[in-house]
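Every protein chain except one is present and positioned as in the full complex.
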Amino acid sequence: MAEDAGLRVVVQEEPFDFGAEAERFAAERSDMGAVVTFTGVVRDVTGGLEGMEIEHYPGMTEKALAKIAAEAQARWSLGEVLVIHRYGKMTAGERIMMVATAAPHRKNAFEAAEFLMDYLKSRAPFWKKERAEGGQSWVAAKDEDEAALDRW
Amino acid sequence: MAEDAGLRVVVQEEPFDFGAEAERFAAERSDMGAVVTFTGVVRDVTGGLEGMEIEHYPGMTEKALAKIAAEAQARWSLGEVLVIHRYGKMTAGERIMMVATAAPHRKNAFEAAEFLMDYLKSRAPFWKKERAEGGQSWVAAKDEDEAALDRW
Amino acid sequence: MMDVLYFAWVRERIGLPKEKIETQAATVAALIDELRAREERYAMAFSDLSALRVAVDQELTDFDAPLAGVREVAFFPPMTGG
Partner (left out) sequence: MMDVLYFAWVRERIGLPKEKIETQAATVAALIDELRAREERYAMAFSDLSALRVAVDQELTDFDAPLAGVREVAFFPPMTGG
């Protein structure tokens, strides 16, 4: 875990408590009018997903996330930024990760959260593998995720 | 409170539990990969704010919010939409309202939440009055809030 | 006979939140003209229409909206929710 001026980055195997983290993040932010959270959930599109396993690059992961978070914070004058990302095994419906941003106005909080997600998707060293009835396979990166970075 | 296919609109005077609502909203969404929440907090910019009072138009408020939520749900194929908005007296740091959206992919969840916020700001019948040391005054609508609607 | 509602500073200027009004006004604009003619506080409240919004039967609309069959009209400043 890296803790800096209003910056918290957590990379862990165990589940996190989304509601409690969201509550804690939003608590007593009387200088910030807007709080945005995003949570990614293991999605079972076909109903046949047995689970997902996320591999990561210990050391680089924390650095990459802290860098992305610090950039968002500076660029949108954010009050606080929170990034939590899990690795290891999880099943459908479990939360994979969350980000949260706090800013004086909603536009900045939203944009910063989207920026964090876009960068985190394609620039933080995580790789997803899905386990279904037919076997297991690495999730392919999507062109649209790479293209999403052009916006920033 | 209006409850429809995956649509929940709450207008109330008492505080709501942001963390618990966020948790409940995100729980077991195994068909939806992305959950976005937005929370508005009473902001004390100058440090001199004593409190805020929100007036609303009972009857129309619920209808306007349900309409905005249903439109967002249809337009972005959302799984669920939650809108909670308070009225009455509150102090700095208290949460005024929240929206939450769930969608298969992050882009839709983010866009729908921003759409909800933009419409709710300028089209739901709420009026804010701030109480500070110098007296009290109605918060003026911002041109940028009206302009934000052009995006949709 | 219809209910006319006032919110925020419109309510404060007129001095009441709601009243029943007997009117033959065909549109919101015609109703506003009648109200303005009543008393100074109405004339004040309705002096700048660009600062006002109107809802007819709880739906936002504009000042030339017809009033036939309408039960409730509300006047208020631009909204500031969220």
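The chains carry the letters A, B and C, assigned in the order they are written, with residues numbered from 1 in each.
To be clear about the criterion, a residue touches a chain if its C-beta (ideal position, glycine included) is under 8 Å from a C-beta of that chain, and two chains touch if they have at least 3 such contacts.
Owing to the predicted nature of the structure, the values given are computational and were not obtained by experimental measurement.
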Seminar exercise, completed: The omitted chain touches A
Exercise. Of A:R29, A:R106 or A:K121, which sits in contact with the chain we cannot see?
Worked result: A:K121
Seminar exercise, completed: Missing-chain contacts on chain A, rising order, are 40, 54-57, 59-60, 63-64, 85, 96-97, 117, 120-129, 138-141, 146
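Following the convention adopted for this analysis, only the chains that are shown with their structure count from here on.
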Exercise. So what's the Cα centroid distance for chain A and chain B, whole Å?
Worked result: 23
Problem set entry | Geometric centre distance via CA averages, chain C-chain B, whole Å | 26
For this session: Using mean C-alpha positions as chain centres, tell me how far chain A is from chain C in Å, no decimals.
Result: 48
Seminar exercise, completed: Residue numbers in chain A touching two or more further chains are 106
Exercise. When you check chain C against every other chain, which residues touch at least two of them?
Worked result: 82
